[in-house]
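Just one protein chain is left out here, and the rest sit where they should.
Up next, subunit A:
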Amino acid sequence: MISAITFINEKGSILISRMYREDIPKNFAESFRIEVIAAKEIGCPIKQMEDTIFMFQRISNIFIVAVTKKNVNAALVFEFLKTLVSVLESYFGSVNENSIRNNFSLIYEILDETIDFGYPQNSSTDILKLYINQENFRQDKDSAETAKKIAIKATGVIGWRKDDIFYPRNELFLDVIESVNLLMSNSGNVLKSDVAGVIVMKSQLSGMPECKLGLNDKVAIEEQTTKTSKARDSAIALDDCTFHQCVKLGKFDSDRTISFIPPDGVFELMKYRTTENVMLPFKVMPVVKEQGGSTVEAKVTIRAEFSEKLFASKVVIRIPVPKNTADTKTSTTIGRAKYDPTAEAIVWRIKRFPGRTESSINAEINLIRGVDSNKTWSRPPISMDFQVPMYTSSGLRVRFLKVFEKSNYEAVKWVRYITKAGSYQIRI
């Protein structure tokens, strides 16, 4: 199992190091510095030096490193590092060298609680916050009685929820957030398109509510044969779903019901993926011509494919230009375009892009003739960012969301949809 977790900065000095086992050499950070940090190019996240194995995740300007000498479960280690980062973020915001230095005693406490002898233990933020906190209202929490309750929860079956939650107004917010990924060839063929969806829930419910969520999932609808053919038509095929630990997986496997007792506050209820019948919100038609090594001409036309009632916001189109670009001339039908030398791209921003409309950009890119100008330009793809509210690329819809609680309160439920660009790329 994990022998140590260490936070190391870019210079290779240790910020925090928690040893769980003594089977690793004391100076392991030194070899990490030499082999990984000095190597500059960060390659594979698993490195073996002699018989010590380093598995690391880089976040802002630090490395979080798990060290081991055993044939550990690699997926578990990386998942744990990921979880650790999100736990730390929930305590003090962004994780970087400064925030690590400023919170070291808190981090030691977290490292102590989330791993014991190299085995990850409870790492749920909600529960950890019950007994690890930096404010000084700890005194009353340290009384034996409260401690007993905390201890039960820390090992409890429903480890993710306290039992004494009360809200005067019971509300449930559901956000369906889809990232649409596209890879299109320069001739307009869709090489790859899929939707990675995530359903984020914010629950403000009292007591121990049991929730049930119904989606227009093809398999679920076909199982309930009484449904009309209309419901069946609008159903979509989910390739695969993964769930928060609160969802009863056995139940989903047997009859595709998503039922769960939600944690309090914001959490990711489920993730899903579809590859069939993906509706692309934007079509992009690029023409990029290199004119004899001194200029490049680009004309890119974009068409919004969604209904005219909707609009996209925060649309950004990045048209890559060669390294040796001197200046650019652009004209657009909508929005503003600017050459960004650090990004090596012309960045075209459109605040609001109405549905069923088309706009385009013409750009002339002048190049500096230099030593490396005869190197070929790798022509990276055009990439796009956007958000389309109240639209799902997969066609996913929430059919129902029910809340059962023994006090029988009526919960107010809100559902929103939004489609964002994941990796939306068009080759040129």
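Keep this in mind: contacts are C-beta pairs under 8 Å (C-beta built on N, C-alpha and C of every residue); 3 or more make two chains touch, one makes a residue touch a chain; residues count from 1.
Throughout what follows, contacts and distances are computed from a predicted model.
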| item | value |
| --- | --- |
| Omitted chain (choose from "Alanine aminotransferase 2", "CDC45 family", "C2 calcium dependent domain containing 5" or "AP complex subunit beta") - UniProt protein name | "AP complex subunit beta" |
| Contact partner of the left-out chain, one of A:N9, A:T330 or A:S423 | A:S423 |
| Hidden-chain contact residue, picked from the options A:K162, A:K212 or A:K271 | A:K271 |
| Of A:I8, A:I62, A:C241 or A:A298, the residue in touch with the unshown chain | A:C241 |
| Residues in subunit A touching the chain absent from view | 1, 14-17, 21-22, 25, 42-46, 48, 50-51, 53, 55, 57, 68-76, 78-82, 104-105, 108-109, 112, 116-117, 119-124, 131, 136, 138-139, 142-144, 147-148, 150-152, 154-155, 157, 159, 183, 185, 191-192, 194, 196, 239-245, 249-250, 252-253, 268, 270-271, 273, 275, 376, 378-381, 383, 423, 425, 427 |
